Structure formats: C-alpha cells, structure tokens
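Each remark here refers to the structure printed beneath this line.
Excerpt of the complex: some chains, original placement.
Just so it is clear, A and B label the chains in written order, and each chain counts residues from 1 on its own.
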Amino acid sequence: MPEKLRVAVLGATGLVGQRFVARLSRHPWFDLEALYSSPEKAGLRYGEAVQWVIDEHPEDYVWGERLRPLKPEEVAREGFDIVFSALPSNVASDVEVELARLGVKVVSNASPLRMEPDIPLLNPEVNADHARLVELQSKRGWRGWIAKVPNCTTAILTLALKPLHDEYRVKRVTVATMQAVTGAGLRGVPSTVIIDNLVPFIPGEEEKMETESRKILGTLRGTRVEPAGFKVTAITTRVPVLDGHTEAVFVELEEPPATADEAARVLEEFKGNRIKSLGLPSAPEKPVIVRKEVDRPQPRLDRLAGNGMTVAVGRLRLDPVTGGVKMVILGHNTIRGAAGNGVLIAELLHKLGYS
Amino acid sequence: MPEKLRVAVLGATGLVGQRFVARLSRHPWFDLEALYSSPEKAGLRYGEAVQWVIDEHPEDYVWGERLRPLKPEEVAREGFDIVFSALPSNVASDVEVELARLGVKVVSNASPLRMEPDIPLLNPEVNADHARLVELQSKRGWRGWIAKVPNCTTAILTLALKPLHDEYRVKRVTVATMQAVTGAGLRGVPSTVIIDNLVPFIPGEEEKMETESRKILGTLRGTRVEPAGFKVTAITTRVPVLDGHTEAVFVELEEPPATADEAARVLEEFKGNRIKSLGLPSAPEKPVIVRKEVDRPQPRLDRLAGNGMTVAVGRLRLDPVTGGVKMVILGHNTIRGAAGNGVLIAELLHKLGYS
C-alpha cells in the first residue's frame, strides 16, 4: 500500500476547520500532520484551543496536537502534499496566493478568488473536468495551485440543477434559501438574534449564488469556462437550524419534462460524471436522492444522507406557472457545502495527478 | 354613547380563539358575551379549559366565563350581533352554514367556503368593496351571512401586493414562505419535529395562496369577483419561529418601477382604500411599512408592528432577472393573518351597516 499523502489544515479551530479535522483525522488517503491557527492560539494544544461544537468527533490524537502559527514560508517548507484552507475571507486571499506562489497545493473553502478564470471552482460530480484549470496557474508564476470549494448554498444547488440542466436546459432559477446557523461560523449568529426568529439577509450570499452557479455549470472551452446561460435570482435567509441548508427552488426549463416522475428519475439516475468510477473515498453512493414523502427533505432527518455528501430533493412537481419544475432541496452546509466537498476535491485532484 | 355590539367566539380555546378572546375582551365596540367550545370542554370555566400560550393577555373576567357547548340553534337564539368562528376546518362548514341560515352573522377564520362566489374573502385595506357580496347570500335562503378571513399567508401577501398591483400590474408571483408554528394551531407542530429543523410542507397552503390571492385582488363586477389576472406559484415551509410568517417574494410586473425607492414609496404611501377614514379601531396607522435596514423584517422584531396588523416589507430591490421586484415580507399570522383581521372585518361590516 502506498504511503498516505501529508496534509494540513489552515484555520483549524473554526467551524469548517473542525469538520476538516474530523474527516481528515481518519481519511484512508490523507495523513493529517499539522493544524494551523491564528497567532493568539498558536502553541496551545488543539483540545485546549478549540470550542468543539459539531456532532462528528475526530480521532483522539488530534486533541493533543500543538497549533502552529500560520506563516506561509514555514507551511511551504513542510512540503505537504495538500493544504486545506478554512481561513476567514479577510485573510484567505493573501495567504493562499502566497502559498501557491511558494509551491503549495491549496484546496480552499474561502470565498475570495472563486471567480478567477484560472482557478477551478469545483463540485466534483458536476464539473470535474474544470479541474485542469489548475494547470493554467503556472502562468501566474505559481509553483503550486489553488482549487476552490464553492459557496455552500451554491454547491448544494448546482448538484440538484446539473441533471436537470443536462436533460432539460435550465432557463431561469428563482430560489429562496433557509440556511443553518453553522453557515456563519462558530460565532456568526448570536443566539440572542436567532431564537424564535429568522434573519432575511446573509451578506454576499445572493450574489455568490447568482455568479458561482453559472461558473460551476459552465462549459470548459479550451482554457476558459463559458458560464451557463441561465439566470439566477435569490433571496437568502438564516433560520434557527444547526446544520443543513434548505432551498425552495423554482426552475424554468427550455424543454420541461412531461411529468414530475420523469424529472425525479433524471435526478435519481444522475451519477455525477465519472466520479464514482474513480473510487474517491468521499464520493457518496448517490450525489442526489429524491424523497417521495410529502414532507421531506427535512434538515434534521436528511442532512447526513451519504455521510453528508448527498443532496436530498423533495416536493418535486411540475410548475405550470413557470413552465418547469419546483422543488425543495437540502444539503449539509459544512460537509457538502464546505469541508466534505473540499476533501472530495482533494481526492479528485490527487487522482487526476495534480498532487 | 351607543350600546356595544354583543359578540361571541366559537372555538375559543384554540390558538386563534385565544387571540380573538384577547382582542375582543377589551374592544371599544364589541362586548364579548359568550365563549363556545367542543362538548368535552363545555361547562368548564375558560381559565380551566384553555392552555394559554399567546403573549397577549385578555381581561381577567374571561377566565371565569363558562364555556358553552356549540349548538347552532342555541347560538342563534342568543341574538348576538356578530359571531366569530375559529372552528377547525372539519366542522366549520356545516356549523357556519347552519348559523347563517338561522340568521347569525358570522365572521369566520376557517378555510372552507372561502372560494364561494357569494362569500366575501376580506382583507379590508385591499378589498373592502367586496363586502357587499354578503347581500347575495339571502338568495341561499340565509337570514344571516358569512364573511371569511383569508388564509394567513395570503392575507399578508395580498396586503403587500395590492399597492404594487395598482401601480405596476402584477404579472406573476413566485413565493417561498417560512411560517411560524402557531399557524398550525396549539398542537399542530410537535416540538420533537421542529427543534433544529424545518418542514417544507403545509397541507393545502400553496393551493390557498394560489387561488385566494387572485380572489382578494380581484375586481368586483356587479355581483361577481373577477379574479386578478396574475399567476402565483408557491412553496411553503414551517420553521421554528413562534409567531410571524415571513415570505420571500419575487414579483414580475407589467410596468416595473424605475427604482426600488419608487416601489418603496408606493408601498409606504398605500393607505388601504378608505379604511382609515372609516375609523375602524383595529385598522393600523399604516397597513404596510418598508424597513430600510438590510436585515429586516425579522419575525421577533417586526411582527407586532401596528399592533400586529401591519405588514413589514424589506430587502426591496429591482430584480432584473424577472423584470420586477423582489422583497421579503412579514406579518403576524394569528393577528393580521387570522383573529386581528377577523375583528377588523367585523368592524368594517358593522360600519357598512351589515350588522
């Protein structure tokens, strides 16, 4: 058996960082060697520094790991095979670019740089072929590369749209979201704000959905991604749910299906390109499942489908008003929408020979 | 000063019943004389029989009132000026029709009969002129009449649509709702279902929004209401919020405004026909308010605007994708969406001389 790849996590104490640590601490291909944090926590043991809030527990050894201060040169010097970034947006861009310049291969969950033409924005079952954009980054003078995890809500949406777009050509997407509090990070949503309440605003989220979804579902032509032709309009809200983003989606289609059952079949049979056959450990059996019960999907019951990597679709109906379908979709925001997808992207890039 | 009207509440221990009791126990025009309940509770004092859960407290005298068993003949014999029905759907229709036949004037929150052509479905600031449909009911051989309170979500929606429809002609409405648990009644949503969760299905709700909104915004021509010409498509969900239904609304318009500010002005300046000038005690100062803060409306902060009778609109923006506006609206589901609206309807019908 070949040796495991050596990996590290940047921003290890945050909420997405916790999910990365949990998944990487017991990964068949990756060996989690180092945890990096902000300077004020560096030197502490992980177990002392982290306020663990997620339901998934890592292997015990990580509690004793010393947090390292994040200095790009030192990270580069370690020669990790892949580095996972769960850095906050305001610091991510500079650090990640510097790392890539120094030869580090970075899979990043942070939002900056997602729309850069030569940086792949990956949702593997949807657009694995975009991965080879990383080859273009050498033109920037980078010896490493950066690959981006999409915005959480967008990752979930595009997985459900992909089979419909392939079969019926999406014309317009109107979507309202009900997003979990973990989407805002460990301290993003105070309980004094969200108990018995919801907040109809998430900074930047609607714009991300409207632009990132077109890139992810776009077509790679030579060295550039031509965005998908449909338009997206979104209203995003925060609700008092821990994990699992729910989206009410109205999809106008060029050539709508004859029945809702037909659309359900198309969704259920979607295998997600060739991902499955590549044998990636984090790829779920089915990227999309269709729930037939009238009151599903529900965050608490469906967010862990496919170990959190599957998107559940329900209430799928033809919509005569818009000439398409309407449905409710649900995915785990810090797994499929963040760390889980990041790990899958790393698996893909490794399998494709980029690490 | 004239004598107060004698009124009664049917279904007084339920959640909408509680709100009726709270509001009617201290009403300037109405004297709450009798509380009716299902037979198994009849004979108990109200304070013993009710599990009070709402934040509004009635005058103390109601706690000592004896609940009466609901027998239509006996209700009719009492000669109340107006009877408010908060009966469950499965029994409402038969009882209310029998009461009307026997000469009782009924303002009802129950869903059956709402789409009957000769029964007005009233949201007073929107369609007070529909009130005179009650005159047609004598053709059924009824000596009394029935007026209906719209579905909660629809009452809130149509109030926000009315000024936009008058000014810009609504073409299509795409709406996703996030509805409070009180909308399902006292025991409708178990806590084991909704904590850390949401449920993307509310039986019958989407159909009600799609049909009732067109009747409410329809035009009275002679003796019939011609439904408004636009189409509505809805996805409705239940969220862990106590009171206040939130709706993410995408409105396609025939002649869209030039700016969002213009649309905001149209909403803010909407006075709601002549309601205000009639001096109805429950009519709010402003039926619609526009919140400019980026993260409003929120259920906990805005549901009691206008004593629960005002709809708050926020995040109002032009939407180039649909050629109209998008916005988030919020109203109190058991006040504007049920009992509060019922009281306002009764005030209107009284003022118009129907009681």
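Everything below uses one rule, namely that contacts are C-beta pairs under 8 Å (C-beta built on N, C-alpha and C of every residue); 3 or more make two chains touch, one makes a residue touch a chain.
Just so it is clear, the model here is predicted, and its values are computed rather than measured.
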Total copies in the full complex, given that 2 are placed here: 4
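Heads up, the rule we're going with is that only the chains that are shown with their structure count from here on.
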Between chain B and chain A, distance of the C-alpha-averaged centres to the nearest whole Å: 42
Complex interface listing, chain B residues touching chain A: 172, 174, 176, 178, 196-201, 231-233, 235, 237, 239-242, 246, 248, 250, 294-301, 314-315, 319, 321-322, 326, 328
